[in-house]
Every structure is written in structure tokens, then in C-alpha cells.
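Take a look at the structure set out below.
One protein chain is absent from this view; the other protein chains keep their places.
On to chain A.
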Amino acid sequence: MATLKLKNLKKGFEGLQIIKGIDLEVLDKEFVVFVGPSGCGKSTLLRLIAGLEDVSSGHIELDGRDITEVSPAKRDLAMVFQTYALYPHMTVRKNMSFALDLAGGDKAEVQRKVDDAARILELTPLLDRKPRQLSGGQRQRVAIGRAIVRNPKIFLFDEPLSNLDAALRVQMRLELARLHQELQATMIYVTHDQVEAMTLANKVVVLNGGRIEQVGSPLELYHHPANLFVAGFLGTPKMAFLKGKVSAVDTGGCEVSLDAGLQLALPHSSAALKVGDPVTLGIRPEHLELATAGQPGLSVTADVSERLGSDTFCHVLADSGEPLTVRLRGDLNNPYGQRLQLHLGAEHCHLFDANGDAVSHALRAAA
């Protein structure tokens, strides 16, 4: 059992507010990923949880116990650092047993725990090596092993894969997912890589500028971003944004006239939405398609295309100058420079008001 509660957590460095009030609940056995652009305070938040930084105000509760003032050693959390932070003068075995040795654990028991962790991580043949004799991926595994042997209440990971090469990153990502299943442990994972967030998390916490933008399951966030930031941050290629104005509203939806020159009836509506309001329409590459003959569509000019074999990502420019990305069939001929007509599925469009907050579907809001 391990649940973590953050209550209005704030942290400033020399008067500069970095974490600006975080409320969050992490449930038992959850894999929570903090994701956000570099410098948004992810690491700081994780270090606050670990106790490596003192909070400026707010509270941290672990299993209902307030641990805000508890020293890092007594919090029963383990952290895996981006640089691995292995102890360079100790063997892999000693690195992994260090915490238990310090705690004065029974020798045979410590040995058994280290051997178990080494087996899970396939480190057994490396136990007598020094960290400098290991590859990046192996060091990473030792760092994880060091956390596992302690059987902590919560595992904290700070960008553990960002120092690995691309292929190893994919492999370690899978191993981490497997490890989470095997250990049934609560994990908090920090990354700036939205792919890691989408693939690993039960719960994604999108951070921006020291605030939480949205919390939810990966698909929830992908399909129902709460605001422009989340919509633009998750998904590759990015969601396209088209500016426009509301030209008609009723309870069942609204009509938006885009600057790019298209009049579109949308199933979005809210009480606050008025005719003439500036809005932003968002649409993902997979929800754009070429309009069939006679279908009304958005006129765009094709720019370069990226052909991946399975798909072609065609970058296009609307007449208003706004860029869009369209996902098309893989065997498409390069349409560079051609005029295309795009069909926007109204059902898949996202609508954001002047503040950047999402306007929900009228039907879903009513339900």
C-alpha cells in the first residue's frame, strides 16, 4: 500500500516561484508520469517528494502520514537519477546493497535481496564489476536495482532514459513497464518525452510553468485535452490549430468561421460561448483527410511530406498561413506545391475559447 497526496505544494528558489501550488493524488500501484517541457519544474517536484528539497509551503502525505518535514532517508522512497548516480568506487553488488548494509540488515538476507533484484534485471553476471565497466543501459539497470532492493513504498524516476540511445530507450521503456507489472509497485516517473508518458503511464500529469495543466489517463488526455497547452503538447505530429470566430451558437452546437476560409458547424457549445468570440479549432493529423469531389473543404497548399512507409505525414499551409499536418496513405505520391481540399471531421475537432480552455461537446456536457 502506498498512496501519496500533495496538498497545495509550493516551492521557490531565492524568491522565484518554481512550483506554484500542486494538488495531486497518487494511488496505490499507479504508474504516474509527470510530463512537461524542460524547466517546468518536474524535477523540482520530484525532489520535493523525495525530500531532497524543502517545500516552501504545502503538505506531502504518504499513506495518510504527513512527511513534509521528514528526512529523505525516513520517507521510504527510492529515486533513480538521470545520471544514474551510482557510487563509482563500489561494485554493482555493493551499490545495490549499500542502503541495506547501512541499515544493518542480516548479511544473508541482504545477499538474497540483491541476487533477486539482479536476476529480475539480468545483472547477475555483472555483480562484481564497477560502474565504469558497464554500458549506459547496464548502469541504468543497476540504478533501478538499487531502488528495488530497498522495496520502497514509491519509486521515483527522474528522466531515467534520457541518457540512453534511441534503441535502448525503447527497450528500457518496455522493461520498465514490465517491471511495474511484476513488482506491483507505485511509481512516479518524470520525463519531457510525451511518448514515454503515453506508453508507460496509468495517469499522466501534464505540468507547465509550475502548475498542473491536466491529470488523466493517456487516452483521456489525448482525446479530451483540457486546454490548448495539453492539446499541443501530446501527440506527434502535433495537433494543428486554426483561429476563427464564433458565427452562431445554440444549445446543440455552434458554428465557427475560420480565418483560413471555412464555415464549420461543430457539436461544441457552452453557456459562456457567444457569437463573435475568438476561438481556436484544433485537429489532429489522423482526423484530416482529402475531401472527395464536391465535398466542402479547407483549401490548403501542400508543403513537404514525410513518408514513413505506413503513413505519409503531409505538411500543408492554410490560406491564412497556419500550418497543418495531415496523415495520409503510405503509398501517396508527393503532392508538393499542389492545392488540396481537406475535409475536417466535425466530430473530431477540438474547440478552445479565448483563454485556451477546451469547449466541450454539447452532448457530452449534457450527459
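The rule we apply is simple: a contact is a pair of C-beta atoms (placed from the backbone, for glycine too) under 8 Å apart; a residue touches a chain by one contact, two chains touch by 3 or more; residues count from 1.
Here is the rule we use: contacts and distances are computed from a predicted model.
A chain of the complex is left out here; the name its UniProt entry carries, from "Sarcosine oxidase subunit delta", "Sugar ABC transporter permease", "protein-glutamate methylesterase" or "Cytochrome c", is "Sugar ABC transporter permease".
When you scan A:81, A:241 or A:313 for touch with the missing chain, the hit is A:81.
Although one chain is not drawn, the whole complex shows that of A:32, A:50, A:67 or A:358 it is A:50 that touches it. Across A:8, A:57 or A:135, the residue that sits in touch with the chain not pictured is A:135.
Although one chain is not displayed, its contacts with chain A can still be listed: residues 50-52, 71-73, 77-79, 81-83, 85-90, 98-99, 102-103, 132, 135-136, 146, 150.
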